[in-house]
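Report on the structure given below.
Removed: one protein chain of the complex. Kept in place: all other protein chains.
Chain IDs A and B follow the sequence of writing; residue 1 opens each chain.
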Amino acid sequence: MSAHANTGGAGEPLLRVDDLAVHFETDEGVVKAVDGVSFEVQRGEVLGIVGESGSGKSVANQAIVGLVPRPPGFYPRGRIHFDGQQVLGLSERKLRDIRGNRIAMIFQDPMTSLNPYLKVERQLTELLERHRNLDRRKARTGAIDMLVQVGMPEAERRVDAYPHELSGGMRQRVMIAMALLCEPELLIADEPTTALDVTIQAQVLDLIRDLQARLGTSVILITHDLGVVAGMAHRVAVMYAGRIVEQADTDTLFAAPRHPYTGGLLRSVPRIDSEPGRAIEAIKGLPPNPAALPAGCFFSPRCGRASERCGQVYPDRDGDAGHYVHCHHPLSEGEP
Amino acid sequence: MTAGEQDGPPVAGQGAELVRGVSLWQDAWARLKRNRMAMIGAANTLLLVFLCFLGPIAVRAVWGYGYETQDLAYGARPPNAEHWFGTDFFGRDLLTRVLYGGQISLTVGLLAATVAATVGTLYGAVSGYLGGRVDNLMMRIVDVIYALPYMFLVIILIAIFQATNLVSLFVGLGMVGWLMTARIVRGQILSLKEREFVQAARSMGVSGPTTIVRHLIPNTLGPIIVYFTLTVPSMILQEAFLSFLGLGVQAPRPSLGALINDGAQHMTVFWWELVFPATAMAVLLFSLNFVGDGVRDALDPQMRGRG
Partner (left out) sequence: MTNAPRTERGSSAHTAPEVADALLSVRDLRVHFPVRGRLGGPREFVRAVDGVDLDVPRGRTLGLVGESGCGKTTAGRAALQLLRPTTGSVTFDGRELTGLWRRRFGSDRWGPELRELRQRMQMIFQDPYASLNPRMTVEGLIGEPLVTFRRAQGRALRARVQALMERVGMDPRYVRRYPHEFSGGQRQRIGIARALALEPDLIVCDEPISALDVSIQAQILNLLGKLQADLGLSYLFIAHDLAAVQHLSDRIAVMYLGRVVEEGQARMICHKPQHPYTRALISAVPIPDPAVERTRRRLPLVGDVPSPIRPPPGCTFHTRCPDAQERCRTEAPALRARADGRRIACHLVE
């Protein structure tokens, strides 16, 4: 189990994000990449965040670990509590103690996060030496153990390889090993399998699911792939143009989506288990330019249910914490 | 589809107005205009070009003398109300000589850089596009020329062309200057060739020469222009260096380099003979380099993905 035992009271979420806003100063004006996002992650829970490029799903999570470049980025408002401690805007030194240690990240492209000049061993031992004060030899043993745990074939030999000598799947395993090395309480996986082939994707997802269950780590899984969240997440938040438009537990969200965008996404994805030639229904139009968001509900220009009001007022939250939606005309159960 | 032929160009007011695009060139131009240092440099360069080319003509028209008119009785005077930059040993007006020298230097720089850019672009484009053995051979030739001491080469070229007239000077400088352009262009073409849009053109049956002209060169033009703007001042400098060796423009014609050379010889006595041409040269080079840097920033491909 985690070295940092459950210190918070029961029911206190591990991570609480409150009304987070991340804006960027650009030539075209202020871009509201994230604007008023709130969510919680319980201990041992997998939260899926689904959205398209530009929805702000990655930026919101970069803010948690203080990876938003400032400037041009800034936080006009919001609070992030990790294990009861406010972390938004914490100094870089304090953040470094949390990042990689208590909160770890996995990125889409393992090649960009691995140092090409360091052997696998060094990438792993560096973390152990920094956060765990292990000596070099113990760190090496720890590194090999971790590689075995993430299912790296021939871990004893691969520990002396350079990143470019490994295949994509193996690199992603090294990344996961690095992320899990310090037994983090929260793992943020940002499109961890997008660059991988399906069979490798399945391996990596199985690995994350397995480790999550075994170590009780909380996971935020950021992806555009509805299939990936369906098999992984306990709860799903759908983001559109910098805001969460719907949140529910996974089964409810897929079975009875309430936001027209969620419903549209589900109907637009072809499924391997469907009959060929089954019509897929595309959402019309394009995602909005984050520097020039439409008035009212951001999805209204693309929405078949939009009324006059949708083009004027951004809808308030409707529903409880278990399943809520921001929509003036939400879908009711069974409705297309 | 044939109905469209009678439609002609869409007429405004019929709901068929075309939406004009903003090309990457216009984008770059807008960025360049926002760069204050580059605009100051450009204005300064234009001013200098204007002065250098019109100044000597005006002087001849108004006061009736030129850069070569000697007044031995009035030799080596310091700056005064009549001759703002003073006169040289032969009593020639230094201001006129500096302006005329600037004219020569600018001409040599521009023409040599043009020769270098043209030859280098064509050579590099052909080499990169053909690839394989041809490319290998063409680039080894470049390597060999590059390995020779280039001043030696210029001196030989100037000797071959007989006499040190202006033409042989800029051909000589250009012939050496194209090497780097050729390498840059070849490298660009090699990477562009693998880009999907070039493959797409090939898949549609677009011919080789058309591909070079329509797809490859326009996308290499950025680096070529940047290199060109930075080559101009370097060519001016090299001409000055050649003049220093006595291989540049021949007397009585001055170039900035030749003037500085003369001035340096009498530096301890006639300071103005060194200070004014040297200052003019420095201002000119500064301005040109600011323009070059600005152009580079404006065309920087990394800026392309922005926004």
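Here, a contact is a pair of C-beta atoms (placed from the backbone, for glycine too) under 8 Å apart; a residue touches a chain by one contact, two chains touch by 3 or more.
Bear in mind the structure is a predicted one, so any value in this text is a computation, not a measurement.
Considering the whole complex, the residue from A:T26, A:S268 or A:S307 that touches the absent chain is A:S268. Contact with the chain that does not appear here is found for just one residue of B:Q199, B:Q265 or B:T279, B:Q199.
As for the chain not pictured, it touches chain A at residues 52-53, 153, 167-170, 197-203, 205-206, 224-228, 230-231, 250-251, 254-255, 264-266, 268-278, 280-284, 286-287.
Although one chain is hidden here, its contacts on chain B can still be listed: residues 1, 3-5, 7-10, 16-25, 130, 132-134, 195-197, 199-207, 210, 214-215, 218-219, 304.
Criterion: only the chains that are shown with their structure count from here on.
Chain B has its Cα centroid 52 Å from the Cα centroid of chain A.
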